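Apart from one protein chain that is not included, each protein chain of the complex appears where it belongs.
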Amino acid sequence: MTREQIPPLMGTAPQVSAATPRLIRRLKAAGRFALVIFLTYLGLLAVTFFIGRVIPVDPVLAIVGDNAPPHVVARVREELGLNQPLAAQFTVYLGKVLRGDFGTSVLTANPVMQDIRRTFPATLELASLGILLGAGLGVPLGVWAAVRRGSWVDQAVRIIGLVGYSVPIFWLGLMALLVFYARLGWVAGPGRIDVAYEFTLTPVTGLLLLDTAMAGDWEAFGSALAHLILPASLLGYFSMAYISRMTRSFMLHELAQEYIVTARAKGLSEARIIWRHALRNAMVPLVTVIALSYAGLLEGSVLTETVFSWPGLGLYITHSLQNADMNAVLGGTLVIGSIFIALNLLSDLLYRLLDPRTHLR
Amino acid sequence: MSSAASPLLIVEDMRVAFPSRDGGLREAVRGVSFTLGRERLGLVGESGSGKSQTGRAILGLSAPESRVSARRLEFSGIDLLNCPPKQRRTLRGARMAMVLQDPKFSLNPVMTIGAQIVETLRAHRRVSSKEAKAQALAALESVRIDDPARVFKLYPHEVSGGMGQRAMIAMMLIAEPDLLIADEPTSALDVTVQLQVLSILDALVKERGMGLMLVSHDLRLVSTFCDRILVMYAGRIVEELAAGGLADARHPYTRGLMACLPQLGASTHPLATLERQPEWAL
Partner (left out) sequence: MSHSNPSTIASQPAPGNGLSLASAAALSAHTPHPAGQSESLCAWLMSEQPRSRRQAALGRAYSGWRTFARNRLALLGLLIVLALGLTALFADLLAPYSAYSGDLRSTRLLAPSWSHWFGTDDQGRDILSRLMLGSRITLFVVALVAVLAAPIGLLVGTVAGYAGGLVDAALMRITDIFLAFPRLILALAFVAALGPGIENAVLAIAITAWPPYARMARAETLSIRQSDYIAAVRLLGASPGRIVLRHIMPLCLPSLIVRVTLDMAGIILTAAGLGFLGLGAQPPMPEWGAMIANGRLYVLDQWWVAAAPGAAIFTVSLAFNLLGDGLRDALDPKAAP
């Protein structure tokens, strides 16, 4: 994708006459921004509502499952208010969601929100480490490939990218587990931490690396790291494949621009030209790429967490799926969907912040 | 015909070649020779004549896939083709500089104008940032920008073309080079602004005793501002003239160009066109 093909969620800046006072312009922009967030989120809610209520033949059974006792079925049927018109149902649904009430899980009998709160930090930790690896390796590699065009680095980036775009992540994870855990024993197996430490931990943030470090429990830290390293590397590889290719593409575009010739004519060092001039310009679309890649890692967690038995939100969704627990599935979908939207908007904001040409005058 | 004691720039039989699509090399500049002292030299030619490539090759700014060769390419006694790349780089900006055509594209869009000017200075001189800023403001003033402090903080897209080009000139001249190559410096500007910018350039060059090579397609503009004119066609210099001696041009290409220049008040029928002869390109 070229820079032009990454669509800003907000659209282009409005053409406002210079006569309009700055404050009004800023308010208008903020208003448009809020409207976009509102509409997009409303759309997501509409879609999940549609999936949950409209599609299933019997939404009640979809929620409570086939084996529920009749009084539960009756209660839920009343709760859902299925005899009411669709619009009224949607409004009730909206109200519940905005209060954080995603219903109750059939599997765990807990409120879905509670389950999500419990499982989300694991996904967050994994995806965050993955993106750190992916961006931390991917950006320098992409820069290197662009600067040394046609060299072995360039070819390597192309190959890494191609493989990353073509291989199923869950299969690669499975093979990696086979090689690095079962055969070589270099990393720890399923789960987040050795069972031995699981009960001595007091979860503060839910992010095990942070929690163990803060408690000074370095053995537990090592165990958590040993469990984290393989899935995080897997996610890191995937985001690196995407990020390095896009970095290379953006850098090639910038290096071909006239201002680079100017920078050379000024006698600046090659390093300064690459990092301070070309990359600084390439960063503008690149932060969008990184944000989207992060979103992709969160989304892909449904697959990777299954392979690694990682007790995160992804695994929760898949388990609920296999047990036809609609409330849980939709709750998880909403959470990930909301983060997705938030990341999209964040990348839009960052784009505007970094590119002075988009600043409102 | 060079003025002053020893020329700043000596170019002998320079060639710039690019790999062509079918594997061979295509020469854009085919054996160009001239000298430049502390004077104003104009290099005139149409698109594709190789004039821009000549300027870039002198500075070492040709594309990486190109091949530059010459019997002699000397600046101020330094052999440019055989000196270490680091030396070549230090020369750029400090002793020889280049002004590019369109400030919309030739200035870094994410850096303020002031930051870009300061960057040039600090690349070649050890000055504190306060001192650098002061010098940058002075440079902006020297190109007749009225409110240097305000322009210092602006981004390139926030200023007009004429102001951007003046900022570019300030940026390139701040480290006090001896030689300036101006590659179509006014082609992207409105006609009224063109003369303004050129006169600023002219004044600065005269004031500092610099050598100027003005590359352009506009014969009349060049003849107004330069002491000597070189006419380029198909990668070669076909004629060398003194500024006032345009009427004495002997090469049919130059004469053809002169005939095509419209004159106010003169008859426009039939409209003169240039009949290219293949032997000019040999």
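By letter and in written order, the chains are A and B; residue numbering begins at 1 in each of them.
The rule is simple: a contact is a pair of C-beta atoms (placed from the backbone, for glycine too) under 8 Å apart; a residue touches a chain by one contact, two chains touch by 3 or more.
None of the values given here were measured: they were computed from a predicted structure.
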Determine which one of A:89, A:123 or A:249 touches the chain that has been left out. A:249
Per the touch definition above, residue among A:29, A:44 or A:94 touching the missing chain: A:44
Where the missing chain touches chain A, by residue: 1-2, 4-5, 7, 9, 11, 39-40, 43-44, 47-48, 51-52, 55-56, 62, 162-163, 165-172, 174-175, 177-178, 182, 245-246, 248-249, 252, 295, 298-300, 302-303, 306-307, 317-318, 321-322, 324, 326, 329-330, 332-333, 336-337, 340-341, 344
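Just so it is clear, only the chains that are shown with their structure count from here on.
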Chain A - residues contacting chain B, complex: 257-259, 261-269, 272, 277, 280-281, 284, 354-357, 361
Interface with chain A, chain B side, in the complex: residues 56, 59, 61, 89-94, 97-98, 100-102, 105-111, 119-120, 123-124, 155, 157-158, 168, 171-172, 175
